[in-house]
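Got a structure for you, written out below as structure tokens; questions coming shortly.
Removed from the display is one protein chain of the complex; every other protein chain stays in position.
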Amino acid sequence: VKKALAELVAHVGGRLQGDGTLLIDSLAGLEEARAGQLSFFSNTKYRRAFDATHASAVLVGPGVHRDGVALVTVDDPLLAYARLSQLFFPKALVAHGVRKGALVDPEARVDPTAAVLAGAIVEAGALIGPRAVIHPGAYVGPHVQIGEDSVLHANATVLERCIVGARCILHAGSVVGADGFGFAFDASGPAHVKIAQAGIARLEDDVELGACACVDRATLGETVIGKGSKIDNLVQVAHNVKVGPLSILCAQTGISGSTELGAGVVLGGQVGVANHLKIGDGVRAAAQSGIAHDVEAGATVGGTLAFDVENWKRSALAVRRLPELLKEVRELKRRITVLEKEKENAP
Amino acid sequence: VKKALAELVAHVGGRLQGDGTLLIDSLAGLEEARAGQLSFFSNTKYRRAFDATHASAVLVGPGVHRDGVALVTVDDPLLAYARLSQLFFPKALVAHGVRKGALVDPEARVDPTAAVLAGAIVEAGALIGPRAVIHPGAYVGPHVQIGEDSVLHANATVLERCIVGARCILHAGSVVGADGFGFAFDASGPAHVKIAQAGIARLEDDVELGACACVDRATLGETVIGKGSKIDNLVQVAHNVKVGPLSILCAQTGISGSTELGAGVVLGGQVGVANHLKIGDGVRAAAQSGIAHDVEAGATVGGTLAFDVENWKRSALAVRRLPELLKEVRELKRRITVLEKEKENAP
Partner (left out) sequence: VKKALAELVAHVGGRLQGDGTLLIDSLAGLEEARAGQLSFFSNTKYRRAFDATHASAVLVGPGVHRDGVALVTVDDPLLAYARLSQLFFPKALVAHGVRKGALVDPEARVDPTAAVLAGAIVEAGALIGPRAVIHPGAYVGPHVQIGEDSVLHANATVLERCIVGARCILHAGSVVGADGFGFAFDASGPAHVKIAQAGIARLEDDVELGACACVDRATLGETVIGKGSKIDNLVQVAHNVKVGPLSILCAQTGISGSTELGAGVVLGGQVGVANHLKIGDGVRAAAQSGIAHDVEAGATVGGTLAFDVENWKRSALAVRRLPELLKEVRELKRRITVLEKEKENAP
């Protein structure tokens, strides 16, 4: 489907320098783009690729210029690109209905506009909302609720009584509602006695959960992922965690039990957060941070026993000079001792 | 099901201050609890919630007092809570039998008291013990043994010949018996030549394995998880690892090949342990530790190239002062040089 450039400019609310009648047939990265394609330039690291691109049009931020290509100036080229990407690559349409080979308990309720594909499993008491799609191998446990327009990809698992809001995306292999990790040690056994995990996990609307990401059910009450939060692959969210709305948890990050994250928190990859903490609104943490204490709203932290990110970077670089510093201090000590001895021996 | 408080007190072997005829209908956290519920107070961090709770009864440790609520004094409130949680939230009963839609090879043996649910797969030669439950999408490979009362949750996978003991719980998406990661480099290829992973993985009795946790099969012989050990979500246990009994591996921890962990080892989240090591009985490691050397029984370690945990904490905090220290040492050097020069010039 070709679209006139002017139409795309209107769609993203941009300002055009170039020919609005140009036909754009698809989107591409700056390096791969050819005539007829539109690209975007939002990271100055790619200036060279921008200068050399064969795209017919490029989304750019204010004040960016280049000859020989149509420029669509917008406040945020990435956001504009996101909107166009949904236009050019719409969600695959899946015909509704319960397919042959789907295993749906007669006591489940599947909205007639929803699709349950071959090899998907829906248990008794489950509720599948309008236009939801349950892909093959996905499992919807007893009394689970799946909201409208939500998608469970292949082999995603939502366990007993858990709740998935509207427009959520659960990627392949993700698990919602496995038991939290709770035991009490009985020395007389000896044994680790299981604490029943009787709560649920609840994803609010517009949550995305990455492949093989895990959100455990609460011991009591709810583990909650707030509206519009996005969770990457292989992330661990333990029992009774509350993640506020619009937060971003990058791949392989882990949040320990009962910790609360505010709104708009952004954690890099492989971050670990200890249990029973409060992480304020808008906190950002560098990749591989280990957060062991409460963090105030708005702070950006990094490192082990994570602290201010700029201080952390300086410290992390200073560590490299530590072996040399040890030697230096030893030498200073020697020189001071010499001075002290001379003093003593002085008349 | 309401139960008299006196009955619950007897069940946990506690001492009651309050009215034993009180009826308790369920359990709840201190903050959420209402009249008719029992809660527990084991972490002093929650003293304020304890003082304000609306629970009718609270499990407390020795020497804890508060008016206006029935107190059940026990040595270990968490352990007592664990026992009561099993009373109030018993394991879901699953009707036995091989369900319609289950794919069971005619050469598998399924105990008549076991349940194999729709969409579960059991291969030839597999053995499913009494009262075991195989949930939808779970896979029991050829010649696998599943012990009595064990549960494989949805989409859990146990591969060829592996052995799962009695009363084990394998959470959704967990994988037992994938190939260990073993290759030999052939420069003449060049190629990484696969070393056949011909051994098995064995979970002893009472093991719990978290969602998307992986226990690889051995190259030769067995990878073993000892009796009563509990493994959290997204943990990696490599080929030929031996984990002793009653150990605890928190989420996203990884144990490299052939390493042996003793009994009662506790590793925090995101810990890494190098290969071919011996980690003694009762060793504890802080979250995100990197263990690169053998650790003696009873030690508690932390940090990179993990060492004594208290020293590690001091060092981790000291690192923050490193940039300042570098400046300071430069300044001392200058002052010493001044003193030395004056000395030289002195008569």
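Labels for the chains are A and B, by order of writing; each one numbers its residues from 1.
Throughout what follows, a residue touches a chain if its C-beta (ideal position, glycine included) is under 8 Å from a C-beta of that chain, and two chains touch if they have at least 3 such contacts.
Computed from a predicted model, the values in this text were never measured in an experiment.
Undergrad: If the hidden chain were put back, which of B:Val94, B:Leu220 or B:Ala297 would touch it?
TA: Spelled out, the listed residue whose C-beta touches the missing chain is B:Leu220.
Undergrad: In the whole complex, not just what's shown, which of A:Thr73, A:Gln197, A:Thr219 or A:Gln252 touches the removed chain?
TA: A:Gln252
Undergrad: Counting contacts across the full complex, list the positions on subunit A that touch the omitted chain.
TA: Residues 27-29, 32, 43, 45, 76, 78-79, 81-83, 85-86, 88-90, 92, 101, 118-119, 135-137, 153-155, 169, 171-173, 206, 208, 210-212, 228, 230, 232-234, 246, 248, 250-252, 269-270, 287-288, 303, 313, 316-317, 319-320, 322-323, 325-326, 329, 332-333, 336, 339-340, 343 of subunit A touch the chain that is not shown.
Undergrad: Touching the missing chain, which residues of subunit B?
TA: Against the left-out chain, subunit B lists 103, 119, 121, 123, 137, 139, 141, 155, 157, 159-160, 173, 175, 178-179, 181-186, 189-196, 198, 212, 214, 216, 219-221, 234, 236, 238, 252, 254, 256, 270, 272, 274, 276, 290, 292, 303-305, 307, 311-312, 314-315, 318-319, 321-322, 325, 328-329, 332, 335-336, 339, 342.
Quick note on the criterion: only the chains that are shown with their structure count from here on.
Undergrad: Which whole number of Å gives the spacing of the CA centres of subunit A and subunit B?
TA: The computed centroid separation for subunit A versus subunit B comes out at 24 Å.
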